[in-house]
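Dumping the structure here so I can ask a few things about it.
For this depiction, one protein chain was excluded, whereas all remaining protein chains were kept in their positions.
Chain IDs A and B follow the sequence of writing; residue 1 opens each chain.
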Amino acid sequence: MALTIQELADFLGSQGMPCTIDGDPGAIIQSVATLEDAGEGQLSFLANPRYTGFLATTRASAVLVRPDVTAPRPMNLVRTADPYAAVTAAMVRIHGHRRHPQWGPGRQACIAPGARIGPGANIAPGVYIDEDVEIGENATIYPGVYIARGCRIGRDVTLFPNVVLYERCLLGDRVTIHAGSVIGEDGLGYAPVGQKWVKIPQLGNVVIGNDVEIGANCAIDRATLGSTVIADGTKLSNLIAIGHGTRIGEDCMLVAQVGLAGSVTVGRHVTIAGQAGVVGHITIGDNATIGAKAGVVNSIEPGMTVLGQPAVSITECKRQVAVIQQLPGLKNEIRRLRREVDELKAAAERAAGGEPPAPGGREP
Amino acid sequence: MALTIQELADFLGSQGMPCTIDGDPGAIIQSVATLEDAGEGQLSFLANPRYTGFLATTRASAVLVRPDVTAPRPMNLVRTADPYAAVTAAMVRIHGHRRHPQWGPGRQACIAPGARIGPGANIAPGVYIDEDVEIGENATIYPGVYIARGCRIGRDVTLFPNVVLYERCLLGDRVTIHAGSVIGEDGLGYAPVGQKWVKIPQLGNVVIGNDVEIGANCAIDRATLGSTVIADGTKLSNLIAIGHGTRIGEDCMLVAQVGLAGSVTVGRHVTIAGQAGVVGHITIGDNATIGAKAGVVNSIEPGMTVLGQPAVSITECKRQVAVIQQLPGLKNEIRRLRREVDELKAAAERAAGGEPPAPGGREP
Partner (left out) sequence: MALTIQELADFLGSQGMPCTIDGDPGAIIQSVATLEDAGEGQLSFLANPRYTGFLATTRASAVLVRPDVTAPRPMNLVRTADPYAAVTAAMVRIHGHRRHPQWGPGRQACIAPGARIGPGANIAPGVYIDEDVEIGENATIYPGVYIARGCRIGRDVTLFPNVVLYERCLLGDRVTIHAGSVIGEDGLGYAPVGQKWVKIPQLGNVVIGNDVEIGANCAIDRATLGSTVIADGTKLSNLIAIGHGTRIGEDCMLVAQVGLAGSVTVGRHVTIAGQAGVVGHITIGDNATIGAKAGVVNSIEPGMTVLGQPAVSITECKRQVAVIQQLPGLKNEIRRLRREVDELKAAAERAAGGEPPAPGGREP
């Protein structure tokens, strides 16, 4: 929707982000773009100082900037304390969120007679919903989704194409799962019998809280007994593997290609960066941060930041990396010390009138 | 199915796991749950001593425990040497394995006229089966599965939703592939011509043995020529990538997010832990173990355990990690040695009546 710069500033002010305007408050904004891409009718923003140079060349009709930014030429600026937060609010205001296709009831979807579909649910052709499934109001289910028997899905849930839910999984309200993700497949549960692996039935399920978003092509194992849990407000990126029986707290953020083994307990508001891995049966405390590619093998205290393989505190990891980079120099210094100590020993021997020691002074 | 504690103990005894009962042998067990979750009518187990505390509070009707466990209060205990093996057997006995939906013949599936479907095969709507495909008896094919021409699938195979088999792949009996996995896509086969990449036709296939289970969202490349092979009894977790022409032996276990490059030869009963990677054209010996996140760049002898990046024997890796953690201390010790050696040299100079050396004693 279009609005004037003045209307935008008023809106941001109403959201707790007061603004001042340089330039024409009546200029019209129709959409949002980067400084580089923006043209006539577009709003842009400058949050990261490294992009300041684009201010001179952008064709945006208005730019959100910090109060202290100097314009390189006459242009429409909207000054506010946090331009990134402001552009986020502006994007929601101007563009809103994704509007899904509307499929109308029953077109070519396979819905078992015993499934219970809430009012307003928007179910695509090519969806398969098994017996004893419950779908909440206004849920949107894209083509190719499979929902096994006994699943319960809250209201305003969005399942993108080809998402698969195994039996008896529970999803809260406003859950979003991106294309190709699989929820509730069997974990790697086998009992060793000699050199063979005997499958252990995976009887549990997956429970996903409200406002969880899961990226594309993830795999969340069902628990062997009990539940694998992803609590309210937690966000997962793509290609993430969660092992059976693992429990993730509220408002966590997991970046792409993270892997958690089974029976891990993750606290609330934990951040796990890309390609990190966590071994099974340990606990990650609230507000902990796990760095990219970290290999976590021990429980982590609340609030700690860890890095490295095996992961240690970020301070310790940086110290190790720094010393490793100095290693070639240290090795040379050890060689010099060896030579000098050998010389000192030889000199001492000579001073004492004894025989010179064998060169190198090393033990047999 | 429900049974009494006595019936359960008799069954476990018949499986080579003799038991003794404390409490009421007539109590009824209907299902299995964790100590924390179990209630009336449920069997639980205590295998890992760290969960001993739950014994006092569990509401399970019976608990499988080791012979030497002391009950904190009067309760029904079934004592046996290996409670974990016993609960696994009990889970199969009481719950059995997953029961698939039954779709009946031909409902909305796209089956080419030349495909040969075995008796009892259970094929969902939304499945696509191309020409010259053979499906064995009692196979279960979930919605959204695509099977390209020339594939051969054994009996009692289960393909979960949205599994894709490219042309001419072969699956043995009792193979299970979880949702979203792709078998037989082209590998990264290109010939460099200047700075361009010219595609090499990928003419081979994938051959999967009997009793193989593959997790969700894996990708198994077809061979350029010949076959990529996963031998009998091997189990893969989720999000695993196997390169073209790689051959994995019997009864291996690959944990989530493992990646093997092309033309790797893996022996039998090899374990590869989560997020490990193996470069192309090397051999992993029988019964080897590759630790989590290891980066394997050289062939591995049978029975070896390796860890680290680049991977070395676990003994060597632990020694390296230990010394790296001591590095800051070693660096300080080198500094002290330098100072003391300089002092000794200065003293020796003074003793010889010569000029004092330049401080630090370092070479130009």
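Here is the rule we use: a residue touches a chain if its C-beta (ideal position, glycine included) is under 8 Å from a C-beta of that chain, and two chains touch if they have at least 3 such contacts.
Keep in mind it's a predicted model, so treat the numbers as computed, not measured.
Undergrad: Sort through B:47, B:71 or B:279 and give me the one touching the missing partner chain.
TA: Here the residue in touch with the unshown chain is B:279.
Undergrad: Which is it among A:78, A:124 or A:223 that touches the chain not included here?
TA: A:124
Undergrad: For the full complex, which residue in A:55, A:239 or A:306 touches the chain that was left out?
TA: Touches the omitted chain: A:239.
Undergrad: For the chain not shown, which residue from B:14, B:57 or B:320 touches it across the whole complex?
TA: Residue touching the chain left out of view: B:320.
Undergrad: Touching the hidden chain in the full complex, which residues of chain B are there? Just list them.
TA: 110, 126, 128, 130-131, 144, 146, 148-149, 162, 164, 166-167, 180, 182, 185-188, 190-191, 195-201, 203, 217-219, 221, 225-226, 239, 241, 243, 257, 259, 261, 275, 277, 279, 295, 297, 309-310, 312, 316, 319-320, 323-324, 326-327, 330, 333-334, 336-337, 340-341, 344, 347-348, 351
Undergrad: Using the touch rule from the top, list residues of chain A that touch the missing partner.
TA: 31-34, 36-37, 84-85, 88, 91-92, 95-98, 101, 108, 124-126, 142-144, 160-162, 178-180, 213, 215-217, 233, 235, 237-239, 251, 253, 255-257, 268-269, 274-275, 292-293, 308-309, 321, 324-325, 327-328, 330-331, 334, 337-338, 341, 344-345, 348, 351, 361-363
Everything below uses one rule, namely that only the chains that are shown with their structure count from here on.
Undergrad: Could you work out how far the Cα centre of chain A sits from that of chain B, in whole Å?
TA: Taking the average C-alpha coordinate of chain A and of chain B, the gap between them is 24 Å.
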